[in-house]
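In this view, the complex is presented without one of its protein chains, the others remaining in place.
By letter and in written order, the chains are A, B and C; residue numbering begins at 1 in each of them.
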Amino acid sequence: MVGKRSLTSLHLESLLDKTDIDSIAKQLEPKHEPPVKPYFPNSKVNAHRTNKLWKAIGTAPHPDILDPWTGAHFEHFDGNIENFIGTTKIPLGIAGPLRVNGLFAQGDYPLPLATSEAALVASYHRGACMISAAGGCTSMVVYQALNRAPAFAFDSMRTAGKFVAWAMESFETFQQLANSTTSHGKLVDVGTTLEGNHVYLNFEFTTGDASGQNMVTIATQAVCDFIQKECPVPIRQLYVEGNLSGDKKASSQAYTTTRGRKVTAEVVLTPEILEKYVRATPRQLIDYWRMSAIGGVLSGTMGVHGHFANGLAALYIATGQDAACVAEPGIMVGTVGGGTGLPSQKACLQLMGLQGSSNSGALAEVCAGLLLGGELSIIAALATGDFTRAHHKLAR
Amino acid sequence: MVGKRSLTSLHLESLLDKTDIDSIAKQLEPKHEPPVKPYFPNSKVNAHRTNKLWKAIGTAPHPDILDPWTGAHFEHFDGNIENFIGTTKIPLGIAGPLRVNGLFAQGDYPLPLATSEAALVASYHRGACMISAAGGCTSMVVYQALNRAPAFAFDSMRTAGKFVAWAMESFETFQQLANSTTSHGKLVDVGTTLEGNHVYLNFEFTTGDASGQNMVTIATQAVCDFIQKECPVPIRQLYVEGNLSGDKKASSQAYTTTRGRKVTAEVVLTPEILEKYVRATPRQLIDYWRMSAIGGVLSGTMGVHGHFANGLAALYIATGQDAACVAEPGIMVGTVGGGTGLPSQKACLQLMGLQGSSNSGALAEVCAGLLLGGELSIIAALATGDFTRAHHKLAR
Amino acid sequence: MVGKRSLTSLHLESLLDKTDIDSIAKQLEPKHEPPVKPYFPNSKVNAHRTNKLWKAIGTAPHPDILDPWTGAHFEHFDGNIENFIGTTKIPLGIAGPLRVNGLFAQGDYPLPLATSEAALVASYHRGACMISAAGGCTSMVVYQALNRAPAFAFDSMRTAGKFVAWAMESFETFQQLANSTTSHGKLVDVGTTLEGNHVYLNFEFTTGDASGQNMVTIATQAVCDFIQKECPVPIRQLYVEGNLSGDKKASSQAYTTTRGRKVTAEVVLTPEILEKYVRATPRQLIDYWRMSAIGGVLSGTMGVHGHFANGLAALYIATGQDAACVAEPGIMVGTVGGGTGLPSQKACLQLMGLQGSSNSGALAEVCAGLLLGGELSIIAALATGDFTRAHHKLAR
Partner (left out) sequence: MVGKRSLTSLHLESLLDKTDIDSIAKQLEPKHEPPVKPYFPNSKVNAHRTNKLWKAIGTAPHPDILDPWTGAHFEHFDGNIENFIGTTKIPLGIAGPLRVNGLFAQGDYPLPLATSEAALVASYHRGACMISAAGGCTSMVVYQALNRAPAFAFDSMRTAGKFVAWAMESFETFQQLANSTTSHGKLVDVGTTLEGNHVYLNFEFTTGDASGQNMVTIATQAVCDFIQKECPVPIRQLYVEGNLSGDKKASSQAYTTTRGRKVTAEVVLTPEILEKYVRATPRQLIDYWRMSAIGGVLSGTMGVHGHFANGLAALYIATGQDAACVAEPGIMVGTVGGGTGLPSQKACLQLMGLQGSSNSGALAEVCAGLLLGGELSIIAALATGDFTRAHHKLAR
């Protein structure tokens, strides 16, 4: 028994061990009886509705989910969630401070990180401290963009082509319409993909201090409504998003262009600092970097890095960003809107001095510095053999 | 002024608007004065150390971060975090129940979703209810694996080749050593990449009911320690991970093989159910699916889907999984270890009836059903034009 | 013995079967004795130098390589090859004619295809005939671009940033310099990637009727020479290409933007035509398309298609294009320059009525129609089971 087939067979055997294949198939069938009773959907957050939901679940409100603090803050969650039953508490650690010398960020920032993974905060902490000891990192937002990609189907490629010509001519009108829906966002460009009789328009926006996903949806809808009404050629299908924008996904388009903010960061380290903070030599880091860069390439990652997702997820959760954006290649942060106004999240942004408008550029630059520190820390850990020791010790 | 260059120039102008380029360069320089004082690292969680950290931050403990419930549960967070200062509260909504007919999951599951994104729970809720109305989804774990990829450098490719031959012969020993470090994990296979004088061994494990990242690190370290000691050829460099495993990253290797659990799910919907739950016709869904599948391909995503990351992030956070794994292509869930023992997270697993050992297969199958529901819901929303309306209404 | 490891072991055993591992290692060692005598490099093509090369090879000129026709055409190959010893003869088949209704292509085109793969011409032929029977395909060049990406290293990110600001300001000068080196190419845009202290400028050109790789290199060199001389900040390293352009490679950047020409093509087929030309029903094609589209996605191809490379390689070789560009995602064709002036290649372009200037747009549109026919043909063959039969019959 050779090859991957043998492992598939082992997996099957472990299943069939318990029972025969027909019973398994039976188990997998749709079951209409008894009918399922859905929870009644609740978009408004208040004590009454939450209690109704717990009743529907069939159990008393769990005190670790609906704790006193949460019970005292119902109205703060309204507009951020539906079918609210309480809160999930994520341990919050503080790393740093991280000194950032940026276009927007200037100074020493505490780094709030929400995670349940042992060793994560410790790893980012030592990275951040090392950077700060070196005078801080230079960090620079080099581009900002967010896109929505409405899609259109026509009777033929010829009509689709006419549509593209009209859409290009109408771009200033599109801009006026889009910009009229938001005081912070601006429609700045459009990419065009003609695929047979289908057209995808890739609208590119700036979004001010918001992360902006809802903003660009609403702005794009306004343009689509106009197109629906005024387009000189008949449209068969129109969708506000044709799944080409890369929203919530690792797309190579977003990697080679930008979704959110593209930030680059740099620090100059001396051998002494390396030795002091991560017990490594420059040569060890360089050797491991080359090995790991090729490892990343060989496994086919988008970009080459060690563990961006760890720092991103922890900072996103702590500061009220959309955690699903951890899947995207860009840095997607805002300091207004979304979850940034929730109590503990807002408190973290305040700790950093980055709550409210005019702060999203700085937050993105701090985020890049955080990731730089995390990379330096994991590279050193793997280069020197500390990696397993740290996980062994901290994940008790 | 044409092309992308014009947008880059606008970005630059907006920066230079405020100041001149030399002042900006000055701003970006390392700054050694005054020196930064790092927080003293704390791996133990208790009131005393938390208070010291707040003092170091320079402010009183924030009541939305260090609330009474959190203050009463210090010991619960020990081993999951360092530099603990409190908790982040994520709103928790409940969707479903979702009926799942799986190899492991059998029955109707409430779906706890932690998110700050309006409309997310509502969208997954209607998807789940629709699936349940159809008798539930069939959901099936088809493979399980987790890998660690230690890397080795030699003086030449010839020596590297000898090492590979020895490693293949020694595999049973590697298995014994690896398996001796864990009662739940098993080393089941090894892939080999010979790249000049570098070798990556891609160890594949099963991890029982744990998500398993630490488990496979420790097991691999045991093998590496043995290799370090017993290898008959001289090793220049040895790393427990050469960045080839795909850990915390979207890698195409993980997409075409498996990290975590590979699950496939299916539901058969009637036109009546579609009309009732999402006000769409089968034709509308099919048309949009084709448009959006090509959209995904054109933007270069790994796999084609709408918004897996939304459901994954929300379920991962609610049930104590590693949120950074949202970046990976596989379903990475456990029901023991990591954050699954934290109070509110454990409570969510209990709500689902999936807390503790022997439940991770079922959790993965429920997760796949959740994502299926989310895809059906967003496809319907985009196909019928509900998408913007829902976001407009729910994100107030 | 389980998993991939077992296949690696089998591979190793088959090697060790013949000999032991130390002998193999010996075999793999560098061998300095006797020294190798390189052929003397010859960039000029003529009989004398070719004969010298055959003498150096140590054998008489092979009559199937240096045949009479080749021997009579030495001067025709000068400037397209070095170390010339004769020609490789690739069988040439003719498919079509293909009717193309394009922006540039208008009419019925014979399709010369050079290949040694049985069934390839037959497959493209039936596809082309089917398209022609349907009134031809609509085919449309939607964009044209070719890029070169010079790269620069600086002492710090700050200096790199200053360089970018200067480069953006200097773009009109860059355009003048670049455009002065060519009467056909134009520098139209520049993308900027700032990566720490490294900068990649991605120059985008139009290239007229040439494929243009040399043209953009020379134009970019002129800009680089200017940068070298005039740049106000010190440059550590300067390269005319930093491997970011995607030249001769499948890069996702080129897939989501354009290298060469982006062309889209469409044909409307009736059930009768399908039945007559490929014995398939629309349902069969649609079913297979869905299965194969997902197959492509699951295996992680850039874009989803069946066998573009077959048609591209055969047409590129027949018409004197750069065959290495089969590796790129775009259509890279020219009707002047490169191999398009070689005798048999020029003859093929003449057959098509597309030799010489003003024809490259039409050639690209014909190429897209060819690929469309090839896709229809292979989809039908796989959907109906003809695929193996055809290969069995034609590859005798």
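Couple of notes before you dig in:
As a convention for this text, contacts are C-beta pairs under 8 Å (C-beta built on N, C-alpha and C of every residue); 3 or more make two chains touch, one makes a residue touch a chain.
Remember, it's a predicted structure, so these values are computed and weren't measured experimentally.
Screening B:Thr138, B:Gln284 or B:Ser344 for touch with the missing chain picks out B:Thr138.
One of C:Ala160, C:Ala313 or C:Val333 touches the chain omitted from the figure, and that residue is C:Ala313. Annotation for subunit B: contacts to the undisplayed chain at residues 1-4, 6-7, 10, 138, 140, 142, 156-158, 161, 192, 194-197, 252-253, 255-257, 264-266, 268, 300.
Counting over the whole complex, subunit A has residues 2-5, 8-9, 12, 16, 21, 24-25, 28-29, 157-159, 161-162, 164-165, 168, 171, 188-192, 204, 252, 255-256, 293-294, 296-300, 302-304 touching the chain that is not drawn.
Here, only the chains that are shown with their structure count from here on.
Over half of the residue numbers found at the subunit A and subunit B interface occur in both copies, marking it as a same-residue contact.
One rotation lays the C-alpha atoms of subunit A on subunit C, and its angle is 180 degrees to the nearest 5.
Centre-to-centre, using mean CA coordinates, subunit B is 38 Å away from subunit C.
Chain geometry summary: the mean Cα position of subunit A and that of subunit C are 37 Å apart.
Across the assembly, subunit B contributes 8, 24, 28-29, 188-189, 252, 293-294, 296, 298-300, 302, 304 as residues in contact with two or more other chains.
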